[in-house]
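Shown here: the complex without one of its protein chains, the others still in place.
When the chains are written out, they are named A and B in that same order, and each has its own residue count from 1.
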Amino acid sequence: MTSTEWPLWEVFVRARRGLSHIHVGSLHAPDAAMAVRNARDVYTRRGEGVSIWVVPSDQITASSPDEKDAFFDPAADKVYRHPTFYEVPAEAKHL
Amino acid sequence: MRDRYALALGDDALVLAQRLGEWVARAPELEEDVALANIALDLLGQARTLLTYAGELEGAGRDEDVLAYWRDDRDFRNVLLVELPNGDFAVTMARQLLFAAYQYELYDRLRASTDDTLAAVAGKAVKEVHYHRDHATQWVLRLGDGTDESHRRMAEGLRAVWPYADELFDGDDVTAALSAEGVAVDPATLREPWTAYVGGVLAEAGLEPPADATPRRGGRRGLHTEQLGYLLAEMQHLHRSHPGVTW
Partner (left out) sequence: MAPTDQRADEREAAFYAIVDSDGRIEPRDDMPEAYRRTLVRQIAQHAHSEIIGMQPEGNWISRAPSLRRKAILLAKVQDEAGHGLYLYAAAETLGVSRDQLLDLLHTRKQKYSSIFNYPTLTWADVGAIGWLVDGAAITNQVPLTRCSYGPYARAMVRICKEESFHQRQGFEALLTLTRGTPAQKAMAQDALDRWWYPSLAMFGPPDSGEQVSGGHTEQSMRWGIKRFSNDELRQRFVDMTVPQSEVLGLSIPDPDLRWNEERGHYDFTAPDYDELFRVIKGDGPCNAQRLEHRVTAHADGAWVREAAAAYASKKREQAA
């Protein structure tokens, strides 16, 4: 039974021209051609999209939760990366 | 005469929508349940527009529901192909391929109709049936070239529906008169592009077009299979049990 289970795909939909594709959910399909069609039927039947990506779920490489602190905490104290860090006189415009 | 043309195309869509609706909660996989319902909804939408237009042209005050629910099978003008029972998934996909390929060629040309309403219907429908044709194509390829069992079933499904393909290209007094005016498409002109498309899919799927099938026809003249009566009995009974009410 399990051997014929269709693989899982992640679906990304571009809602309008000018926007990025955004992850909307997953589905099962036997291959890429069917996955993109199933995605159209399942995830855009209310006019939610103008373009679709499908990616086999097992092809996604994700950062590990175990590395979360090492990955993301060091970015937290780099306040100088944000414009609000800098004090500029009010009369200096367009900065 | 235009009303009879719109009615025939509308009946095709209505009866096939009714058949595809029978697949709900029965498809091979959830994704396919959603896909088949989308196709049925497209067809139902086409049917409603065409029946409404047929009623307007007729001018006797019949709306889409009167036409759908108050005609008996001898008054339905759909081709026999669309009323065939669903059979297994292969039969349904074979029927979908033959019919969607026909509808695609038809609506593609009907966009140029001198009748603005029909041209507008065709302009919308051609996109829908393009997808239906693609959907059926994908499945015929997979079933034809999948497992031994699916190949056998697909070949049988094709044999079951093939005799009903010829009728798609039959003309009658309506299409003869209206195609001369540029209102309708002469169905005979659709055969060649249809044959090329369907033949291409079957070849890629490793399937043979069934040879020496005796063509079955009659739907356009109201001579149907026995199955249509049951389909209509089920579809119409509730509506007819309460004449004249609003639902």
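Going forward, contacts are C-beta pairs under 8 Å (C-beta built on N, C-alpha and C of every residue); 3 or more make two chains touch, one makes a residue touch a chain.
Owing to the predicted nature of the structure, the values given are computational and were not obtained by experimental measurement.
Among B:3, B:31 or B:128, the one in contact with the hidden chain is B:31.
For the options B:72, B:149 or B:208, the residue in contact with the chain missing from this view is B:149. When the missing chain is restored to the complex, the residue among B:47, B:98 or B:136 that touches it is B:47.
Against the chain not displayed here, chain B makes contact via residues 14, 18, 21-22, 24-34, 37-38, 40-41, 44-45, 47-48, 51, 64-65, 68-69, 88-89, 141-143, 145-147, 149-150, 153, 234-235, 237-239, 242, 245-247. In the full complex, the hidden chain is touched by chain A at residues 1-6, 8, 24-28, 30-31, 34, 42, 45-46, 62, 64-65.
Please note the rule applied: only the chains that are shown with their structure count from here on.
Chain A contributes residues 6, 27-30, 33-34, 37-38, 41-42, 45 to its touches with chain B in the complex. Of all the residues in chain B, the ones that touch chain A in their complex are 29-32, 34-35, 38, 134-135, 138, 142.
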